[in-house]
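A single protein chain has been omitted; all remaining protein chains appear in their positions.
The letters A, B and C name the chains in turn, as written, and every chain counts its residues from 1.
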Amino acid sequence: MADVKKVIEIIDKIIADVDEQKLFLTELDNVIGDGDHGINLARGFDAVKTIEGTFEGKDIGAILKAIGMKLVSTVGGASGPLYGTAFMKSGALLNGKTEMDMNDFIEMLQVSIDGIMKRGKAVKGEKTMLDAMIPAHDAIAASYEADKDAKKALEAGVKAAEEGIEYTKTIIATKGRASYLGERSIGHQDPGATSFTLMLKAVQELA
Amino acid sequence: MADVKKVIEIIDKIIADVDEQKLFLTELDNVIGDGDHGINLARGFDAVKTIEGTFEGKDIGAILKAIGMKLVSTVGGASGPLYGTAFMKSGALLNGKTEMDMNDFIEMLQVSIDGIMKRGKAVKGEKTMLDAMIPAHDAIAASYEADKDAKKALEAGVKAAEEGIEYTKTIIATKGRASYLGERSIGHQDPGATSFTLMLKAVQELA
Amino acid sequence: MKKIINAVDQVENQMIEGMVKAFPQYVKKLDCGNVVVRAQKKTGKVALISGGGSGHEPAHGGFVGKGMLDAAVAGAVFTSPTPDQIYEGIKAVDDGKGVLMVVKNYTGDVLNFEMAAEMAADMDGIDVKEVVVNDDVAVQDSLYTTGRRGVAGTVFVHKIAGALAERGASLDEVQAVAQKVIDNVRTMGMAIKPCTVPAAGEPGFELADNEMEIGIGIHGEPGVEKKPLETADEIVDTLLEKILADIDYAGSEVAVMINGCGSTPLMELFIVNNHVADVLAEKGIKVYKTMVGEYMTSLEMEGFSITLLRLDDQMKELLDDEADTPALTVTK
Partner (left out) sequence: MKKIINAVDQVENQMIEGMVKAFPQYVKKLDCGNVVVRAQKKTGKVALISGGGSGHEPAHGGFVGKGMLDAAVAGAVFTSPTPDQIYEGIKAVDDGKGVLMVVKNYTGDVLNFEMAAEMAADMDGIDVKEVVVNDDVAVQDSLYTTGRRGVAGTVFVHKIAGALAERGASLDEVQAVAQKVIDNVRTMGMAIKPCTVPAAGEPGFELADNEMEIGIGIHGEPGVEKKPLETADEIVDTLLEKILADIDYAGSEVAVMINGCGSTPLMELFIVNNHVADVLAEKGIKVYKTMVGEYMTSLEMEGFSITLLRLDDQMKELLDDEADTPALTVTK
């Protein structure tokens, strides 16, 4: 699926996409949160950009771990520890590897979800990034299991994540800042679910 | 010229006119001062209204003194002590009188001017109420001296006061808040000169 | 956006620098980011650390000093600080007697502070405990949500727990009294003008000339209800009703805080307090102490919050203990 070079390429695309979508993500967060999700992530991924020089000679696990630590120490807010945990757990999983395959990726999504659920004490259906992550993982795993077709599986994953975003519009937030709005959060999509989907799309496009 | 009843009539008209011109005077003060001259005077003359019941049986001097004290204790700002002093000095001048003639009025203007100049440490040409008061006094005195015609003299006084207002537009304020504006005070008429002219017009109309 | 600043990405740094330069007798800044600690480390006591996003000034750096906090960590505007910063703060102030983190109940704050505590415990063996302030009655509390937000009542936690720590109490005792304050403090706020996060450039919500937001938080977010603007007394009635419905204050003594959101003239806060005092007197709630001013702001938001803390003898005593910080000084 991806070697070290490919992983860095994907990371580069995520950095660029987050930057491009910064205002959009912030605008989403403005409606049901505090209007900083795009700003937070952009600050974090801009910082990741600055450490890319240190990736030289590192394996995928070490790179993902370094990214996770950088995100934790620069993003702030709720999404910082959550995405940071996801990358750090993924790094631990892929420790020593210089190549990863689809099974690695599926497992990586799983440990990310587990890490986020544990840290954020959230489950599916609370209008968070998990509502894109969990369906995406499940769709990718099911599709890949059935067809062993990475391209097809990732497409199914992106589709499931996008459906997850749509789903977040229909539910009340019970975690994160949007939960303070109660019923008023209905009708609006979750910024974190949106930013996760953006990252998954980068994987789909380049992997 | 006026008995007690007439004086009270004039005072009533001044109360009504100040109230009517409150916004206009305030607007003038907004441009070169702090935007409260109309509010200040209206607060004072409204308070004068509340003590009219005590005028019963009092002479002109006592009434003017009571008005002066009321103004001092309710107007505030620069104009409160100044107009208050004018009325109190006038009251002292007309002490015991139940009738006043033109000569009394001319002398009343003079003691008012003297009182204001002393309290405010101002002279003619500093863009204050004095720039309407002094020419008005002089015109009334000259006209009355020549013709002994009260109506004509008061008309000349109002004309001179109005010219005084125009004159204040041409000069820099060196006293009062407008003085902080320096050159920027040129082109705008002085609120105090305007409020004095309003009072003099009430005298002219009813006396 | 009209602000007296230099650059949107410099506001946090320059704010902290400006604060430290103003109050070198009280605070100094750590090298690792926007973390301020007492200018002279006070030893032999439990250390208190708090923090959150910037934009709440004087919170929290303004409360670092004798009888209150030992460290305050400031994130980007309205964004929780990161664990590494908090971790450095914890290490700087610990003196072997443990550290109490006073965290406002926001997912971001809780997650970042907890990560920092894990780091300090795992790597340095520091005894770190936490309390989570959740005084905002505008938001429903529920087991299945994140619960109420932490807002201005946090300052009472700083003052009272800070006083007990200064007296030399143990970490458990300090945590217990902090939790007692949290259990007894409730707040509700409103705004007539929103605020603009510098990096965002646009206000967090819009209000027409005759509208207000009831139940706002402290991050520029909209409140729970948009309503036509009312008189100060009517607004006070609305806020107090919610607060008084949440805890039974009847017959008790309270500390009152009328907190300005950042651009509310003090005149208006006093007008608010005039009616708050009357309503409490009428209800037989005795006011032990009142604070009126800016303690927990939201940049240039215009509005206020009312906080009531139900007191017992211990809290009264600790409230009156000496404090000397840039933003709150209490003499004996």
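One rule holds in what follows: a residue touches a chain if its C-beta (ideal position, glycine included) is under 8 Å from a C-beta of that chain, and two chains touch if they have at least 3 such contacts.
No experiment lies behind these values; they were computed from the predicted model shown.
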Under the definition given at the start, what are the shown partners of the omitted chain? B, C
Selected from C:Glu17, C:Asp124, C:Glu206 or C:Glu241 as touching the chain missing from the view: C:Glu17
Which listed residue, C:Gly33, C:Gly55, C:Gly153 or C:Gly217, touches the chain dropped from view? C:Gly55
Among B:Val7, B:Val48, B:Leu64 or B:Ala78, exactly one should touch the missing chain; which is it? B:Ala78
Residue in contact with the excluded chain [from B:Arg43, B:Lys89 or B:Lys201]: B:Arg43
What chain B residues would touch the chain not displayed? 26, 30, 33-36, 39-40, 43, 72-82, 119-120, 174-177, 179-182, 184
If the missing chain were put back, which residues of chain C would it touch? 2-7, 11, 14-19, 21-23, 54-55, 57-58, 62, 192-193, 209-210, 229, 231-233, 235, 256, 258, 262-275, 277-278, 290-292, 294, 297, 299-300, 302-304, 322, 324, 326, 329-331
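We adopt the following convention: only the chains that are shown with their structure count from here on.
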Given the contact rule stated at the top, which pair of chains has the most C-beta pairs in contact? A-C
From the C-alpha centre of chain A to that of chain B, how far is it in Å? 77
Chain A and chain C: spacing of chain centres that average the CA atoms, whole Å: 32
What residues in chain C touch two or more of the other chains? none
